[in-house]
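A single protein chain has been removed from this complex, and every other one stays in its place.
Note that the chains are named A, B, C, D, E, F, G, H and I in the order they appear, and that numbering of residues resets to 1 at the start of each chain.
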């Protein structure tokens, strides 16, 4: 089941660089693990912004929220979810 | 080059059904042709809306606009385009 | 799987009364059938508006869109969907 | 009398973890007590957000505000209330 | 129980003057009857707009919606409702 | 002359409790004094929010601004003013 | 007493040219009469829009609404009013 | 003097094709004449929309409004103007 | 050449009072000097807000930006500029 997810990252400007780097390193590892599991089939950078547009493929909404809230950057992100259905013109 | 495109369709309520059907039939054919050409790799329905979220893969912005404005529904759509870059965490 | 759905109805002012009445009668029948099936567990009127807030319980997003787009009022509604997960404090 | 309530939580990033945990623990206890009393019949998590959508069932608006402002997270929440009436198609 | 209600009137420009006059005459009669009943204690014109801000005093939300949807202008109004609680500083 | 005033209070989370209490105590005293003078005829709490909707009755706009900016909470409030005229259907 | 007024004109595209011309001619006459009376001290065109920003000087809010609603274009305008107080730095 | 101008075109769907074509033909001629005069140095299409972003170079604001309101599409456009100053980092 | 300028002031709550007072004192002096020079012909307080609406009369856009960015409060203001043309009904 596919969900369209927009994530905007807003790290506090006074966060120590080491802490920010640690969060980003862990975020990358987690994001890549979900990709390898096939649960995060698309991850794109929004040009010009510290933001991404993603497609998440999970079994249900609880798994979606569990995945998103497990991200190390979750406390610093504004996330918007749009459920996607099959389009009748898609081949 | 990937663009994220959101399309909201707003057909006038007083359009004759035959005309609307004709536009939709041609729209479907055109959309499927672009998909077969690999230029419209993803096409999803936004649940609950006469709208879609698409990923368009074209050589440049002029081709993007040519593609979108060639759609039979173009005069009746509100379209928003977001350019997508490669994400550093994408595998 | 639960979805929070907001529906705003916007019937054209020049729709003949008989046509509007027919659509509303069919809408009511369809809505009540979905309720009887357990797929539309909650349906509330937004006070002061020709609008409702609903909870829809379906197996997946495709079924959600099929249900919503089967409503006779669908062409005249602005619909917003929010996916709902279980809340950790819910009993 | 039913009210639709949307709550967005915005804890300051510099709040000590112990203080945040204490507030959340107390929030959970209070929310569950209101649920047991039948005053908070529905509590859902908005997928991807530190937010909930709730249905509150109280005798009047003063009780609604008393309930909401008694929540330990109240000073950190953006709350929107929508009054709900019975829908003529509800069974 | 008090509700703050904002009403914006949007009559179609092509409505015949006689029909518009009839609706407005009936609206005025209904609004004044509700005022005499004490259910519409305040009714103010928003300066520069075909709009009003009202305070409605009813027993519950169903009565609020029944009152508002009984207004002859209801099909042509955009209405927003805000529930009001007693303010601790009010004397 | 009546003005509709919406006030949203946003106290900084790091304001010491004693300072906040002092401001609120003084705010209450000032608000009640204006009520006793007949200049603040209505003061309601917006349910679920640290906000109020008020009707202010003053001789002119300068007095309105003087009143509002004399409030101890003024530096922490987002205030919106709407001028109210007599409504032709008001009795 | 000064009010800042923004007026956006939205004439229906299907209004006959003669009718539109008549309304505009009368609007101009009325606007100039109010200017001569000193009640409309400033009237500027918003560059690029069929809109104006005006300063209206009237005795009270009822006179403001009477003036604005007497304009021949009133049924076709979206008007926003902002009350203006004396600025402490104005000379 | 440079102004950044965004123009969104909204032709009524029921305008006869011949009339629309005539307006567009005249619009193109006028736009190209202003370009030749050096008053419209940049004209870009917003990808996916019947809209443009333009830079207009005129002597003053009155000339700007005269230019924009002389466009055959002016009655059908939503235009937003942003004044541009020299940037200290521009070379 | 006239520009309509809206300025919202947002001083950080943790700015020391002496620093804020110094900025405001200098702001007032600068604002009054521009008024005496005829470059700031109108300056009004928006009732209920730490904000003003101004008319600025300068030779060109560069002078406008130079004037606005020379204000001591400039780093703490959200400023919106609207270019004003002569209105055909202005006398």
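Side notes on the structure shown:
FYI, contacts are C-beta pairs under 8 Å (C-beta built on N, C-alpha and C of every residue); 3 or more make two chains touch, one makes a residue touch a chain.
Just so we're clear, the structure is a prediction, and the values are computed from it rather than from any experiment.
Touching the chain that is not shown, out of B:7, B:23, B:46 or B:64: B:64 (per the contact rule at the top).
Against the chain not displayed here, chain H makes contact via residues 2, 4, 27-28, 31-32, 35-36, 42-47, 52-53, 55, 82-91.
Touching the omitted chain from chain A are residues 13-14, 45, 47-50. Residues 3, 5, 12, 14-15, 61, 64-65, 68-69, 75-76, 79-81 are the ones on chain I that touch the missing chain.
Convention: only the chains that are shown with their structure count from here on.
Shared contact partners of chain D and chain I, listed by label: F. Among the remaining chains, those touching chain B and also chain E are C. Centroid distances from chain G, each centroid being the mean of CA atoms, peak for A. For F-G, the equivalent interface among the listed pairs C-E, H-I or C-D is H-I, as over half of the contact pairs agree by residue number.
Homomeric contact chain C/chain D is classed as same-residue, with over half of its interface positions used by both copies. Averaged Cα coordinates give chain A a centre that lies 49 Å from the centre of chain G. Work out the mean CA point of chain B and of chain G, and you get 42 Å between them.
Mean C-alpha position of chain B lies 26 Å from that of chain H.
In chain A, the residues touching two or more other chains are 2-3, 61, 64-65, 81-86. Pairs of chains in mutual contact: A-B, A-C, A-D, B-C, B-H, C-D, C-E, D-E, D-F, E-F, E-G, F-G, F-I, G-H, G-I, H-I.
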